[in-house]
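Here the structure comes first, spelled out in C-alpha cells, and everything after it is commentary.
The other protein chains are all here in position, but one chain of the complex has been omitted.
So, chain A:
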C-alpha cells in the first residue's frame, strides 16, 4: 500500500481523528492550527485558525457539524466544520489535554492539566445546538482529581454516556458516573502514564496504551482486563479496528531520545496485534519519529497515524489485510460450512 502523506503541520502531531462517516480526517499538532483533510485523496479542506498555543486534542460531533479543540492556551474552542469559523470559546483554568463529544451529542468533555496550583479536572459543558454562538460557560459537571489520585491524562464517554472512563498519570483507570461525577471504581492496570484511551464501536470496552510498553483492553462494566498486548517500546496510542479483530498500537522511543537512536532501532512502527489471540501479526514502517496518535477509519478500511515527525500517514488497507485469518478460524469456518451443507442435504 502507498500511504498518503499529509504535511500540514510544522510540529509534532498530537491527535488525529476521523469523523463518523470517515470522509474527513481532523489533525492537530503542537503548532496553533488544526487541519481538516479529505481522507479519500488527502486534499486539505482547511485549517482552524484562532488558538494561541499547542492544540492537544480535537474531536468532531456525530453530524460533522461542530468540531471541538482543546489547547494549551487555556481554552477549548468550538468550530463550524463547514466554514472553519470559531463558534465559541470556553475559558478554562489550565491547558486542555483532551476534548470529546458525548454519544448523544449534547455535551463536551474536557480534561484539564494539573499546573500552577490547579488540580486537574474533567470539566463537562452542555452544548446548545439551537444557538451555537451562545454557549453556557458554566460547566454542568466538574470532576476534580480525588485525593490519592494522580492527574487525569485521558478520558472518554462509555456506552449511553453512562460513565466517564479516565486514565491517570500513574496508570490507574477510573470509572466515574457521568451524571453525578461520583467515582464508581478504579483499577491500577499500568505502571506508567496512560497515554491513550479509545473505545470500541459500541463503547462497551476500551483499549488503553501506556508508557509502560503495554496496551490493555478493559471492560467498561467490570473494569476487568480482557486482553493484554505487550510490546518493546513506550506506547502513545492504541486503536481497535472495526470489521477485523485487530488492534493497532503506536509509539516508539521517547521523543527526547530520538536523536540518539537510528530510525530502525527507534521502533517507530505501527504494530498490528490480533485482538483475540494477543499476537503481534504485523508492522507498518514509515514514520521517522514516534507515533503520537493512531486513528482507524470507522468502517475499518484505512488508518491514519500522526507522528512526532510532523507527518500524518493515511494507509488504505489492501486485500491481504481482509483475507488474513488464523488457521483455527479457517477450520472453524470450514466445519461450520460443512455442517450447514449437511443440514441442507437432510432437508
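Methods note: a contact is a pair of C-beta atoms (placed from the backbone, for glycine too) under 8 Å apart; a residue touches a chain by one contact, two chains touch by 3 or more; residues count from 1.
One rule holds for everything that comes next: contacts and distances are computed from a predicted model.
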Undepicted complex member, UniProt protein name, chosen from "Eukaryotic translation initiation factor 3 subunit G", "LADA_0G03224g1_1", "Transport protein particle complex subunit" or "Large ribosomal subunit protein bL19m": "Eukaryotic translation initiation factor 3 subunit G"
Of A:82, A:136, A:230 or A:333, the one touching the omitted chain in the full complex: A:82
From A:151, A:168, A:211 or A:274, residue that would touch the chain that is not displayed: A:274
Option touching the unshown chain, where A:21, A:201 or A:230 are the choices: A:21
Hidden partner interface residues of chain A, rising order: 1-8, 21, 23-24, 33, 35, 37-38, 41-49, 63-64, 82-85, 272, 274, 277, 279-286, 313, 315, 317-318, 320-321, 324, 326
